[in-house]
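All protein chains of the complex are present and in place, except for one that has been dropped.
And now, subunit A:
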Amino acid sequence: METRPRKVLSIDLTKKEYEVKSFEDLNSYIGGVGLGFKLMEMYYDKNPLIFAVGPLNGLFPFASKTAVVINNDGVIEDVYLGGSISLRIRYAGLDALVIHGTAQEQTVLDITNAGVSFKNQSEDPDTLGLPGKRSVIKMDGSKILLGGYFTTPEHFLEKEFTDKNISGIVVTGTELINIKDFDKYEELYKKILNRKNELSVMEGTYPSCSNCPMGCGKSKTGEMGGNVLLHSLVACQYADRIYTDVGVVFSCLNVLGYNYTHEDIEALPKLIEQTLRRIS
């Protein structure tokens, strides 16, 4: 298996410090929930809040979710947030955000690519970052909302933000991704987009996740539970007919330069299960 380092932005709220770490040995976890659980194991003692994207985010349609992994009083939970943040994290050149510690005062994290500014709560998150290239998560009434609309099931984010003294997170991504065979990539992108009638959700006029044309009513509250391959990629559960098709998955990964084998994909559920068992 080819190794592609995973870039993780580690943010220490207590010390107001951050660093980008490049991990060479996390390839087998693919991304999303797999990467998120492994990072939870690595940072377990620091009680992290993790946002992890997968290799398809920002690159293929219907792959617009972000895995959010938290330690809920000893129970490791994975939930999936829609909206635009998966694209912003990917376009920031990152695979995951690991936020740990507790801020001494209510703090807004203003993240642009691999840099973080720690702002106090008087800063309105909607004025930070770059318009059109940012995602904003902040308290809106009694709820934590992304882009004023998207949230996660079970109010896990509300608890994490309260416990860590976070009042907002803004992520801006301004990097460009290079692909060796752009023509082949574009052909595959269009082919997948043309399969939108295979999604098990109705088209609507609701705010849509980025890189998804559906505008469905289901994306508002995110997802919980389901297929580990989808959640590692991190594709929408309603696109399962597309992204559980191993041929499609391999085509996508290969055009992006990931040389996974069938054995790697088959080993993923067990790898995730073992990782989860070690931290549960």
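We take it that contacts are C-beta pairs under 8 Å (C-beta built on N, C-alpha and C of every residue); 3 or more make two chains touch, one makes a residue touch a chain; residues count from 1.
The definition used in the following text is that contacts and distances are computed from a predicted model.
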item: Chain not displayed: protein name in its UniProt record ("4Fe-4S ferredoxin-type domain-containing protein", "3-isopropylmalate dehydratase", "Peptidoglycan-associated lipoprotein" or "Beta-ketoacyl-[acyl-carrier-protein] synthase family protein"); value: "4Fe-4S ferredoxin-type domain-containing protein"
item: Residue of A:Leu59, A:Ile111 or A:Val171 in touch with the missing chain, whole complex considered; value: A:Leu59
item: Candidates A:Ser28, A:Thr174, A:Thr221 or A:Asn254 - the one touching the absent chain; value: A:Thr174
item: Among A:Asp25, A:Glu41, A:Asp163 or A:Glu186, the residue in touch with the chain that has been omitted; value: A:Glu186
item: Omitted-chain contact residue, chosen from A:Pro5, A:Gly148 or A:Gly225; value: A:Gly148
item: Hidden partner chain, residues of subunit A it touches; value: 58-59, 61, 84, 87, 91, 126, 131-133, 140-141, 147-149, 173-179, 182, 186, 189, 193, 203, 205-215
